[in-house]
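Only one protein chain is missing from this complex, and each of the others stays in its spot.
For clarity, chains are labelled A and B in written order, and residue numbers in each chain start from 1.
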Amino acid sequence: LYLHIDPDFKRPPCPHFERGFCPLGPRCANRHVKMEKICPFYIAGFCPNGKQCKEGHHAKFVDDLPPPEPKIVK
Amino acid sequence: PTWGDTGKSLAEMDIDADFAEHTKPWRLPGADQSDYFNYGFDEFTWTTYCLKQKSMTGQLADQKAETTKFE
Partner (left out) sequence: PTWGDTGKSLAEMDIDADFAEHTKPWRLPGADQSDYFNYGFDEFTWTTYCLKQKSMTGQLADQKAETTKFE
């Protein structure tokens, strides 16, 4: 019995994609965790639900990210 | 967007009065403000911002009322 381990599973999530956009797309070395939407209250500026929010993700707009890294194709 | 069944947007709400029942976890020591507030706001600067927005929309409404008077 082969235990299939998804190689993607080990890669850390891509902070650029988490923010909203990564120019490397499928070529990115990191995992692109797709999320449905950003919380509209958080977009307005304030949402009292914090991390427990069910209205959407509270996407932080981090602006000092290192550049995204491309996958090394072997 | 309006918050729950209050019919108010969060910018129109008074955090102390309208969230009297809420646990206000952003006030706890060590809470990451950016989990709750976007754009670098905290409760204080957010409240100031909302008041400013309210007074600006008020001014706009007044201006409109003034202009339509003479139309």
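Here, contacts are C-beta pairs under 8 Å (C-beta built on N, C-alpha and C of every residue); 3 or more make two chains touch, one makes a residue touch a chain.
These figures come from a predicted structure and were not determined experimentally.
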item: Residue numbers in subunit A that touch the chain omitted from display; value: 17-27, 29, 32-38, 43, 45, 56-57, 59, 61, 66-70, 72
item: Residues from subunit B at the interface with the omitted partner, ascending; value: 38-41, 45, 48-49, 52
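Keep this in mind: only the chains that are shown with their structure count from here on.
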item: Centre-to-centre distance between subunit B and subunit A (centres being mean Cα positions), rounded to whole Å; value: 29
